[in-house]
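A single protein chain has been omitted from the complex, and every remaining protein chain is retained in its original position.
Entry: subunit A
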Amino acid sequence: MRNKDLSFWLFLAPVLFALGTVVLIPLLYGIYYSFTDWNGVSYTQFLGLDNYVTLLKDEGFRDALWFTVKFSVASVIVINILGLALAMLVTSKIKSRNLLRTVFFMPNLIGGLILGFIWQFIFTKVFDSIGRATGIEWMQGWLSDSATGFWGMVILMSWQMAGYIMVIYIAYLENVPGDLLEAAEIDGANPWQKFRNITFPLVMPAFTVSMFLTLSGAFKIYDQNLSLTNGGPFNSTKMVAMDIVDTAFKFNMMATAQAKAVIFFIIVAIISLTQVYINKKREVEM
């Protein structure tokens, strides 16, 4: 951090250029538009906080926000448990572990839209046929009510993200010193005790990283939402990102959508910054 001369800024310029044109300038414009009656093409007057006041009364937005929060919490828990379990599996001594790593990671390489359609088929067709054939009631009629819509989203998201999170856990698991585990084994610790008292504390930093990734990922989800449920039934599975897009393009209320986006931005920023802060603090302690 010493040589902040001309060459420092010169090397930084391309990044600043890119960041400025595609992130910072649009962001500032966006915030500005949220105070006007912008319709996507032009605006005629400055409204001040009017758009934000409308938001407070907007039930659709509140519902979407609440749904997103519930969804994020559930996803974070499921994804991390799954990710850690998969990581433990592929770092154990089973034979097909290299193949399994690839297989588990693969869902992450498929685009969200396609995944959504694949799972839509599984939920509405495969689940339904199995349910009908065996008479299991809970497997029928998936995605036709809000509860199955919710869990459908969580399952889809977990399936997609677990492989990615697994990779992070693998990195930490492989760094757990073998001698510690061996010592514990000699001392007579059973597998659960070894996991609980040695492995788990040592992979805790991975948990912070993963939680940050999954939480912000789950919050910003759009394409999976669009292709799996499209917010239905009766908009009960509509997430914030989709609500913003709908407000802007379906209802043609660009400025209101912009205000929603600003609120959304603030929430995501708070989550992310908190995570980074906690992360940093942990690192110092270690």
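Basically, a contact is a pair of C-beta atoms (placed from the backbone, for glycine too) under 8 Å apart; a residue touches a chain by one contact, two chains touch by 3 or more; residues count from 1.
In this text, contacts and distances are computed from a predicted model.
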{"item": "Undepicted complex member, UniProt protein name, chosen from \"Sugar ABC transporter substrate-binding protein\", \"Chitooligosaccharide deacetylase\", \"Formate dehydrogenase\" or \"Phosphotransferase system, enzyme II sorbitol-specific factor\"", "value": "\"Sugar ABC transporter substrate-binding protein\""}
{"item": "From A:Phe67, A:Phe104, A:Trp119 or A:Trp142, residue that would touch the chain that is not displayed", "value": "A:Trp142"}
{"item": "Options A:Tyr32, A:Phe46, A:Trp66 or A:Phe234, residue touching the unrepresented chain", "value": "A:Phe234"}
{"item": "Option from A:Leu16, A:Ile81 or A:Ile278 whose C-beta touches the chain left out", "value": "A:Leu16"}
{"item": "Residues from subunit A at the interface with the omitted partner, ascending", "value": "4, 9, 13, 16-17, 20-21, 24-25, 39-41, 124, 141-145, 230, 232-235, 246, 248-252"}
